[in-house]
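In this view, the complex is presented without one of its protein chains, the others remaining in place.
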Amino acid sequence: MSTLPFSKISEPLNALLVAIGLVTVAALTTPDMAGQSRLILKVLLAGIWAAYVLQLIETLIVHRTKAVRDRVLEIAVDLLAVLVPLAAFLFVGGRDQSLYCAIWLLKPLRGSTFFRLLGRVLSKEARNLLGVTSIFGIVLFGAALAAYLIERDVQPDKFGSIPLAMWWAVVTLSTTGYGDEIPQSFAGRVLAGLVMMSGIGIFALWAGILATGFYEEVRRQDFVRNWQLVAAVPLFQKLGSAALIEIVRALRPRIVPAGSVICRKGDTGDQMFFIVEGRVTVATPQPVELGSGSFFGEMALISGEPRSATVSAVTEVSLLSLYSADFQMLSSSSPEIADVIRKTALERRGGTPKA
Amino acid sequence: MSTLPFSKISEPLNALLVAIGLVTVAALTTPDMAGQSRLILKVLLAGIWAAYVLQLIETLIVHRTKAVRDRVLEIAVDLLAVLVPLAAFLFVGGRDQSLYCAIWLLKPLRGSTFFRLLGRVLSKEARNLLGVTSIFGIVLFGAALAAYLIERDVQPDKFGSIPLAMWWAVVTLSTTGYGDEIPQSFAGRVLAGLVMMSGIGIFALWAGILATGFYEEVRRQDFVRNWQLVAAVPLFQKLGSAALIEIVRALRPRIVPAGSVICRKGDTGDQMFFIVEGRVTVATPQPVELGSGSFFGEMALISGEPRSATVSAVTEVSLLSLYSADFQMLSSSSPEIADVIRKTALERRGGTPKA
Amino acid sequence: MSTLPFSKISEPLNALLVAIGLVTVAALTTPDMAGQSRLILKVLLAGIWAAYVLQLIETLIVHRTKAVRDRVLEIAVDLLAVLVPLAAFLFVGGRDQSLYCAIWLLKPLRGSTFFRLLGRVLSKEARNLLGVTSIFGIVLFGAALAAYLIERDVQPDKFGSIPLAMWWAVVTLSTTGYGDEIPQSFAGRVLAGLVMMSGIGIFALWAGILATGFYEEVRRQDFVRNWQLVAAVPLFQKLGSAALIEIVRALRPRIVPAGSVICRKGDTGDQMFFIVEGRVTVATPQPVELGSGSFFGEMALISGEPRSATVSAVTEVSLLSLYSADFQMLSSSSPEIADVIRKTALERRGGTPKA
Partner (left out) sequence: MSTLPFSKISEPLNALLVAIGLVTVAALTTPDMAGQSRLILKVLLAGIWAAYVLQLIETLIVHRTKAVRDRVLEIAVDLLAVLVPLAAFLFVGGRDQSLYCAIWLLKPLRGSTFFRLLGRVLSKEARNLLGVTSIFGIVLFGAALAAYLIERDVQPDKFGSIPLAMWWAVVTLSTTGYGDEIPQSFAGRVLAGLVMMSGIGIFALWAGILATGFYEEVRRQDFVRNWQLVAAVPLFQKLGSAALIEIVRALRPRIVPAGSVICRKGDTGDQMFFIVEGRVTVATPQPVELGSGSFFGEMALISGEPRSATVSAVTEVSLLSLYSADFQMLSSSSPEIADVIRKTALERRGGTPKA
């Protein structure tokens, strides 16, 4: 099933397809283009459309290991990307036909982890962001009202009504400053200065809220990542979620520079290691390289045996350590952990030699 | 008392009313509008005004469970929203009559939690924000003075006095850049570049201070929310505030993915759980769903009895755990907690079956 | 000595004087002003100058409890504020005479706590801020060079040399956008778009660095404030700094809502309290109110006696608690603390009755 060639479309390739498609759409709107160039561009669009048909078929067939909500979003995006241009081709004529390919702007939404992160931050901070937006609205209306009162007699064509004045207000409050409407009176200029300063302040509020939201979310994601690292260890898989959480809480991060020895053959092991990022090499007779997501030294938690191999950092490595002391404290308080350990220790006496 | 239909006006409806009102006020200022349209808009304003009269009556009658300061603010806003347009209708004539409805801009201030959060952040950071504002003022005056000295002979109509130059300075320092006043000399352009960079720096200072303020305030609000969760547990309600604070400090946050089992029937319980966000299902004969603000597993703190039901996460759940070890440490140091526990344990032997 | 009436000039009054002075200086530069108005404004400047002479005298005479560096800065600012306008009056003629009063812009530097905070943040982050500034410079030159190459043949009057193009680059990179120089070619517009995005990115870098710096500095200031709270307790004044630091580290913050009882008469005390912000009332026969900087309940650390009075929060109170358990752990490890406690306990048996 997952052998369809198209299933290998990675995120960057997807982004490239979208970019090419949109540039083509944009190019097709230039008025003085030769018919031939126009044809070539339309063929290009058709090619991208065909690729998206393939991608839709694959999305519909392949049962990926994805959450239901993710799959629904993906199918919806893929369907729209195929159907909207098709409908435009069938029912819309003229030069605007190709504009409907702009629906491909939705494509980056599928599969990107960033949009999920952003969604969580925005939904968590929704109340605060809405609050700042309402301040924006209040200041905007207030500024337009004041500018209308101050400038309506001086420049009736530019400040003669609140809607007209609001155009000036939004251009000024966002510090865009086109310069097409400028207050002339002294009071109007003082007002403009205050509006500009408010604009900067509102901007700063937005930035402050988003910075807080991102920091909290990043800390939370670290927890989830550590959970996944721990849950992948066979030794821990029979444990309940409460015990796993305790193990996650006991992990301690460290950064090891490239080239350092992490543990030496023959040393007494007092901790096991999880690799968050980077690679290490295990100096067994056939040296083995382990990458992010791997773990080693887990026998130290069970038996006090010396390390069976030296492990060194190939690149700078970000590790998480689980100390046998922490682990034994956890296991002593929970008979179920102690039980799993005893059984695993017996099983593994002749198991794979690890550091 | 709280059965008045209008008491159900929620925050979003309130925001909608304000928005419609203000758009109507803005529309009424456009010069070339037919008399009939104008009449319809005025009727609309009158309708909103009537709604606000009802809201004022309700605010005055209903004794809500609110702090005194909140109620005073609410009544003041509701009174102004009714009286100012009324006074304008009675004593002000002409086209400016409807402008007084702009007082409704104050409406969002009542009842919004964001404005209270913002108020606390601003008051806590007031000293720093004032400091940055004074830097803004100093740079503004300095820039205007320098521009006046540099450009007064080149462009006397635009930089011929410090007040004139200050208009250029504020437009430049806020990076608005209308483009109506631009230094022509080389020195003036170097000055302008420095002013723009200062503007960006001052902006960044503002953002940095507000980000810090929001982060600190959010951490503080988490404490208050946890307090409310804990204080809602009957077991804890006879404890003093010092004991409650200790319990709040002992809570440990965790995120459980949707579908995971939180605790299993028959396991030995060593912690109770508070739901911050999300829903769980308790697999009793008639399954029960618990939402945010609920708690379960509290018998683990008192008796060492096994869990009486399995609890699983329906959605991703944000939990707070209170460990029996932490709780017993607290209760051993405080005889009053120990006392409450003993009594509750006796009472609840035949109580509601919980996980 | 400190009875001079002028010693009471507070920071806000100082700011007001500066503001009036500078507005007057600005007003004096307007060309068409009647001689009489001009005279009045000059008398106003003279009045402010006289006030500053008084302030200088006071600064020179009064020996305040200030660090040497602070005093030197203060004297320098006060001297310049008096001498520069005097020298201008004596040796400079014409309309520019009053401009020298702009030296008063330095006045806010003396005595403001914010400028000291800002100074620390800037000096700590100096390396990073300089780094971003050098990126600004590199992008600026690169943009000017590219714009010069692209546009020099199209608009020789605006992009005919790198210095000319640099004016466009700084106006664009800071997102000011005067609109006096705009690239016309397609390549030039793509370049302009990239420069604008770089400008936003550099701005964001600045904000990120300053936010980090402020957060770290605020945490550090909390430590210093807690130190001052602890060092003011007579019981602790005989302890060395190492012991005090231990006590500061053991403090635990809490927020108590207005109206709550903090400790009840007759309860067994297990902690003492420091008030960071807000007020509490001690229900002794004559009720006493304590404000920020005060402490109460310190007998709990020494003797296990019940609280001698009920203490309630008048406003929302931000407290720091020192637990007798923490304190005894500290004192047991240090014989000098134990010694001080024993003596103080004996002395205070008949001392002031506190909660």
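Note that the chains are named A, B and C in the order they appear, and that numbering of residues resets to 1 at the start of each chain.
To be clear about the criterion, contacts are C-beta pairs under 8 Å (C-beta built on N, C-alpha and C of every residue); 3 or more make two chains touch, one makes a residue touch a chain.
These figures come from a predicted structure and were not determined experimentally.
S.K.: So there's a chain missing from this view; which of the remaining chains does it actually touch?
M.R.: A, B, C
S.K.: Which one touches the absent chain: A:31, A:94 or A:285?
M.R.: A:31
S.K.: Looking at C:95, C:189 or C:343, which makes contact with the chain not pictured?
M.R.: C:189
S.K.: Touch as defined at the start, partner being the missing chain; which of C:199, C:278 or C:297 qualifies?
M.R.: Reading the full complex, the residue touching the unseen chain is C:199.
S.K.: Quick one: say which of C:176, C:271 or C:321 touches the chain that got left out.
M.R.: C:176
S.K.: Using the document's contact rule, name the residues of chain B that touch the chain not shown here.
M.R.: Looking at chain B, the ones touching the missing chain are residues 175-179, 204, 207-208, 211.
S.K.: What is the set of chain A residues that contact the non-displayed chain in the whole complex?
M.R.: 15, 19, 22, 25-27, 29-31, 99, 102, 105, 108, 112-115, 117-118, 133, 136, 163, 167, 170-171, 174-180, 202-203, 206-207, 209-215, 218, 252, 254-256, 260-264, 267, 270-271, 325
S.K.: For chain C, enumerate the residues touching the unshown chain of the complex.
M.R.: That gives, for chain C, the contact residues 127-128, 130-132, 134-135, 137-138, 141-142, 144-145, 148-149, 160-163, 166, 172, 175-179, 182, 186, 189, 192-193, 196-197, 199-201, 203-205, 207-209, 211-212, 215-216, 220, 223-224, 240-242, 245, 249, 333-335.
Definition applied: only the chains that are shown with their structure count from here on.
S.K.: Among the listed pairs A-C or A-B, choose the one whose interface is a repeat of B-C, with over half of the contact pairs the same by residue number.
M.R.: Residue-number overlap above half with B-C among A-C or A-B: A-B.
S.K.: Same or different for chain A and chain B, when you check if over half of the residue numbers at their contact belong to both copies?
M.R.: Copies use mostly different positions to touch.
S.K.: Which chain's mean C-alpha position is nearest the mean C-alpha position of the whole protein set?
M.R.: It is chain B that sits nearest the middle.
S.K.: Centroid of chain A to centroid of chain C, CA atoms only: how many Å?
M.R.: 37
S.K.: Two-or-more-chain contact residues of chain C, please, as numbers and ranges.
M.R.: 175-179, 207, 211
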